[in-house]
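Of the protein chains in this complex, all but one are displayed in their positions.
Labels A, B and C are assigned to the chains in the order they are written; within every chain, residues are numbered from 1.
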Amino acid sequence: MPIRTADEYIASLRNRRLCVYLGGERVEEPVDHPVIRPSVNAVAETYRLAEERPDLATALSPITGERVNRFLHVAGSVEDVVMQNRMQRVLGQRTGTCFQRCVGMDATNALYSVTWDVDQARGTRYHSRLLSFLAHVQRENLVLGGAMTDPKGDRGRGPSEQADPDLFVRVVERRPDGVVLRGAKMHQTGCINSHWLLIMPTMRLTERDRDYAIVAAVPVDAPGIRYVYGRQSCDTRALEPGDIDQGNARFGGQEAIVILEDVFVPTSHVLLDGEYEYAASLVERFTGFHRRSYVCKTGVGDVLIGAAATLADYHGVPGASHVRDKLVEMVHLNETIYGAGIAASHESRQLPSGNYQCDDMLANVCKHNVTRNPYEIARLAQDLAGGVMVTLPSDADFKNPETGPLLDKYLQARAGVPVESRRRVLRLVENMTLGRNAVGYLTESLHGAGSPQAQRVQIQRLAGLGEKMALAKRLAGVDEGTNKPTGD
Amino acid sequence: MPIRTADEYIASLRNRRLCVYLGGERVEEPVDHPVIRPSVNAVAETYRLAEERPDLATALSPITGERVNRFLHVAGSVEDVVMQNRMQRVLGQRTGTCFQRCVGMDATNALYSVTWDVDQARGTRYHSRLLSFLAHVQRENLVLGGAMTDPKGDRGRGPSEQADPDLFVRVVERRPDGVVLRGAKMHQTGCINSHWLLIMPTMRLTERDRDYAIVAAVPVDAPGIRYVYGRQSCDTRALEPGDIDQGNARFGGQEAIVILEDVFVPTSHVLLDGEYEYAASLVERFTGFHRRSYVCKTGVGDVLIGAAATLADYHGVPGASHVRDKLVEMVHLNETIYGAGIAASHESRQLPSGNYQCDDMLANVCKHNVTRNPYEIARLAQDLAGGVMVTLPSDADFKNPETGPLLDKYLQARAGVPVESRRRVLRLVENMTLGRNAVGYLTESLHGAGSPQAQRVQIQRLAGLGEKMALAKRLAGVDEGTNKPTGD
Amino acid sequence: MPIRTADEYIASLRNRRLCVYLGGERVEEPVDHPVIRPSVNAVAETYRLAEERPDLATALSPITGERVNRFLHVAGSVEDVVMQNRMQRVLGQRTGTCFQRCVGMDATNALYSVTWDVDQARGTRYHSRLLSFLAHVQRENLVLGGAMTDPKGDRGRGPSEQADPDLFVRVVERRPDGVVLRGAKMHQTGCINSHWLLIMPTMRLTERDRDYAIVAAVPVDAPGIRYVYGRQSCDTRALEPGDIDQGNARFGGQEAIVILEDVFVPTSHVLLDGEYEYAASLVERFTGFHRRSYVCKTGVGDVLIGAAATLADYHGVPGASHVRDKLVEMVHLNETIYGAGIAASHESRQLPSGNYQCDDMLANVCKHNVTRNPYEIARLAQDLAGGVMVTLPSDADFKNPETGPLLDKYLQARAGVPVESRRRVLRLVENMTLGRNAVGYLTESLHGAGSPQAQRVQIQRLAGLGEKMALAKRLAGVDEGTNKPTGD
Partner (left out) sequence: MPIRTADEYIASLRNRRLCVYLGGERVEEPVDHPVIRPSVNAVAETYRLAEERPDLATALSPITGERVNRFLHVAGSVEDVVMQNRMQRVLGQRTGTCFQRCVGMDATNALYSVTWDVDQARGTRYHSRLLSFLAHVQRENLVLGGAMTDPKGDRGRGPSEQADPDLFVRVVERRPDGVVLRGAKMHQTGCINSHWLLIMPTMRLTERDRDYAIVAAVPVDAPGIRYVYGRQSCDTRALEPGDIDQGNARFGGQEAIVILEDVFVPTSHVLLDGEYEYAASLVERFTGFHRRSYVCKTGVGDVLIGAAATLADYHGVPGASHVRDKLVEMVHLNETIYGAGIAASHESRQLPSGNYQCDDMLANVCKHNVTRNPYEIARLAQDLAGGVMVTLPSDADFKNPETGPLLDKYLQARAGVPVESRRRVLRLVENMTLGRNAVGYLTESLHGAGSPQAQRVQIQRLAGLGEKMALAKRLAGVDEGTNKPTGD
């Protein structure tokens, strides 16, 4: 039975054999754990959107011939790539956080062309395996997580040069019917609320790293996998009574360490094994898609801008020129991100495998702005929110009959605004700039899909400095062989 | 005989009745004036590009049924709007300056829909007049300049409130066969090298400003028009012997004050007269197109980045990490402009008049980044160029037999690099960051298509703060009527 | 018995009649509450510094003729003002957070001259009362908190225009022996760990606000005062076992709402009552001192820079050029704050009252940079820390025998670095950029001593635009009366 609704999705996560640890204890049922549930809700919202706006969040799959969730769809046109971004922005607006399905979508799209390339060159059968796998997950309407980041150990050394060879995921045994994997994937966004993981290498590999050149689809509840939940700023507020102090009680992100202790993968789910030369191309195509996927943060930014505007209104100064100016700056920075991202999608080109790949330069530029602009937007939001955002007493103090009425008296802003409304929006700004969702809006914006320096390296590669130098020499009248200026 | 080549274009400008003043004197033949000629060359390059790359710089016009220069074409598809940007970037790369034809193109595209709207609402015939006019200029392959910016006098007052009513162009007389215009248009980019001017109002108008609500096509050599050439930084270097100290000897921009002393316009060329309510919409659609047209500056930026990279190479330090990092930053800033601009074009939507209009928010965001990023790119270019960029002796000193050999000895950088090459590229950086083309690359980037504050006002209008506030309230759990959070 | 040591200070706080609420409950003994204790420790560090480095943290008081803690000293020389900054930086370095005693010091210094001015003009006796009060607190070596920020309600209205007259602290009754105060002071930094509060007005007042023009010294345990503790990001981590996840377990800030329910103040402790014209001058002198006191954040910045450098070292890439460059940028931004702050102190001038007041322009410039630079420093620290800063499992998971060894295996960075050390420093960066001390390092940097716009208003007032215009006109050769250029 395929999953058809958000509720069915949530139901599908129950009663699995997942081995999840959080706060030092094994979690019985992750779906019902108050710290984890908001991240389940965020993914559920991707199902809800598909129900409510199928134009936006589903697509017709040539693999199955049916409409499938857009997160499972391989982009077969420029419009398909663009629609990913539109969907991402809306989901950012609806959840105010990371909804965790982009890695799987982007990994699928990158693997589509890379497996095709490998098969063409090497006569392997990775691409048809991928198609079979995709047909399955599309029909069942499942969630795919993409697992890429290895622990890396000493950053000055490659996979095969580490003191401990397991610091990058590797094949420790090859059997006739499959391979055995060992290692870990760090800060995996969305895994416990997924159905499958796509294990992929994290960087360019050399011949010595052959055993690290492994791509495989693994069910999240495969024997040998353990998850240790990462703790987020203010994570335990979800354990407190009441929903106000959480800021955004319903939605949150999820990041966990995935530990693979000799996990067996049958051959049918092995999508690359040993072809180390293709690791770079897989990483580049994946990060191409994924850096542009950070357009999602403009949807989150919309929420934060809205929260700041609401507080300015509550405080009685929505029209003050400096308030207006700060809101404009926030919007400008937010749309600057959107511009480069949606442009990267619009400028997609078809690959020999038939699917479409976004523009790499603009994707990197998008992500690089994402490593800067949300921090400034957050700073401006804190500016407009006022200091009370970090000195507001707890919800419990507002409920205490001795202090509650006094707090309500003294926290009254513009007449007519319920103090609770003010508190709720202040807590939302706290949530997004210091708390649980600041992890997704800020730190993940910095490091997700590659830290800033990774984009700079890629921008340098794509910069075409040679051609730019020729342009300059031509106009300056410097004659170097072919660079003669044309006469006029 | 239509103009077919760059040379024919230049020939078409000769022997006209233009009344041009420069440096206190009337100019006999502007085409041959050394200060003016580089700006003629820049426009000529738009013809040359159409010859060399018709795919890029021409389009099939539904008005004439023939291929026409893209600068004269009304965008009939999203692709048409996008192609404008691609062409603009290439022309920026080829000229390293403003090539002056965008205002006319953008004005044409904006007038196309606005005249249609007015006709639909008022039963006027402006749109068909525009079509006739366009058929003519497309067939003859002429250059159109768009003239918008009025002198404005006291910025705190509107057109009809000024001490001198002529501080905005207005109709001073209405005759049976046409209207008489008086006033001036400031810093008109590309006029003396155009064939026609499109006179348009510069701002939102009120009922009292009815006589200022005038749009008209006027030949540049119409009786009653005088041009006074604006002086640019380092303008007189064009009068010196040699081409080195000019930096970019072949190409430059052009800006002049156009003074209309009771210029008669026949009814057939009047495209709006008195419908003041449409001035705002004309300005908004024009600036929408035009703010995104500033993608041209990314082509100019390519040249400046290339010049800086060349100098780093000449100085022997192309691989120094701080040099590489600065080049990456320049590219990032440049592509950030491009991203928002090309996105605005890709996100174009069809208007009721049938033509396509770019996305207004992204166009404003593009231009707003143009008011900032080129200044930082220029600063970094000066950083990489070194101080010698502003202390280099004149070309004449290098030619002087006493000082020349000594200068050649001491200005030798990395062995094997001709000192003249170094000088040429240094002068190019000077030209683009302090000299003649700094006017176009920097100051015009700030003020062209509206000064920064104009974009901020427009971004505020388009920000959708109400919807953003609703998004925030929904996630914060603030219930205000319809903003209830959905359950999970 | 005066307090002589940090331990005696802590002892002095016990067994008081304080009415403190936190998390919905009244706190029995604040000193021993794990959420509150770190803020007590931070103040204790000011006593410890006085013991260890009396040159830095004590001064010879002309009031008592004895050495007193520098936080209680009125600056009698330029050197005194400068030494405040030196002490503040060291305390920022030692605590990594806000040590909460600057408000009291700056209030004392501002009141010294303002009470003198009022007495001179009005024949009042406020200054001698202040001297008596200071003699007492200096001899007993007590902690003074300064309480300024009123709730403010509708920011578009003044104190006497609010719907509720209590939204600014006011005199509700005048008795022969003193006055009765009602109202609240918001986000009071350091109060529960103080001995006395200096109540002061928060803004310029008008004649109608006469009852709001009140300055008074009040013991923190005066009858009628309640404190509601503000909650900070990650505050409840202090309730968890272990010290690692707190990041900085020993030190924290403290901010509470102080509610004054008809608190009686005897005449001897009333330092202003009704002289509304002096409120502006008090606020200006206080914020002058206090904006420059934010030099403390450079000490906190030193810690954060050190933490980022340590992580780069742990990760094996301390020498990577982009790592080095980011560290340099952090230092540059940090020292830029220090420069303006210490300059403001060095440029102090003597007032008629005999004490020294810092330079107002430079103090505002210092604080304005504090509203920006720490955010960028924090972003760069997160960049160097890596994403694991926000995905690290809890300390309990490391202690769990099932997950602990696996986590230790996979979180190993450069060989030889204990994983626990890495975790500790990662948690410190989290603490300072998202957690409890991010409140002090970031949000307080934005809003403390006035939000950014307050500095901009003051910078505008002090800008001397008239003189600057005269300088420009003189050089441009514009003759306007006295602005004639001098001949050469």
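The rule is short, and it goes like this: a residue touches a chain if its C-beta (ideal position, glycine included) is under 8 Å from a C-beta of that chain, and two chains touch if they have at least 3 such contacts.
These numbers were taken from a predicted model, which means no experiment stands behind them.
Within the complete assembly, C:96 is the residue of C:23, C:96, C:230 or C:316 that touches the hidden chain.
Only one of B:16, B:447 or B:461 touches the chain withheld from this view, namely B:447. Within the set B:34, B:151 or B:418, the residue that contacts the chain not displayed is B:151.
Interface residues of chain B facing the missing partner chain: 21-26, 149, 151, 153-157, 163-164, 166-167, 183-184, 186-187, 226, 228-234, 236-237, 245, 255-257, 259, 261, 315-317, 322, 371-372, 375-376, 379, 382-383, 386-397, 399-400, 402-403, 406-407, 409-415, 430, 434-435, 438-439, 442-444, 446-448, 451-453, 456. Residues 6, 41, 44, 48, 82, 93-96, 243-244, 247-251, 302-307, 309-310, 313, 324-325, 327-328, 331-332, 335-336, 338-344, 346-347, 361-362, 365-366, 368-369, 421, 424-425, 427-428, 456, 459-460, 463, 465, 467-473, 475-478, 480, 485-486, 488 of chain C touch the missing chain (whole complex, contact as defined above). Within chain A, the residues in touch with the undisplayed chain are 321-322, 325.
In this section, only the chains that are shown with their structure count from here on.
Distance between chain A and chain B, defined via averaged C-alpha coordinates, is recorded as 39 Å. Along chain A, residues 456 each make contact with two or more other chains.
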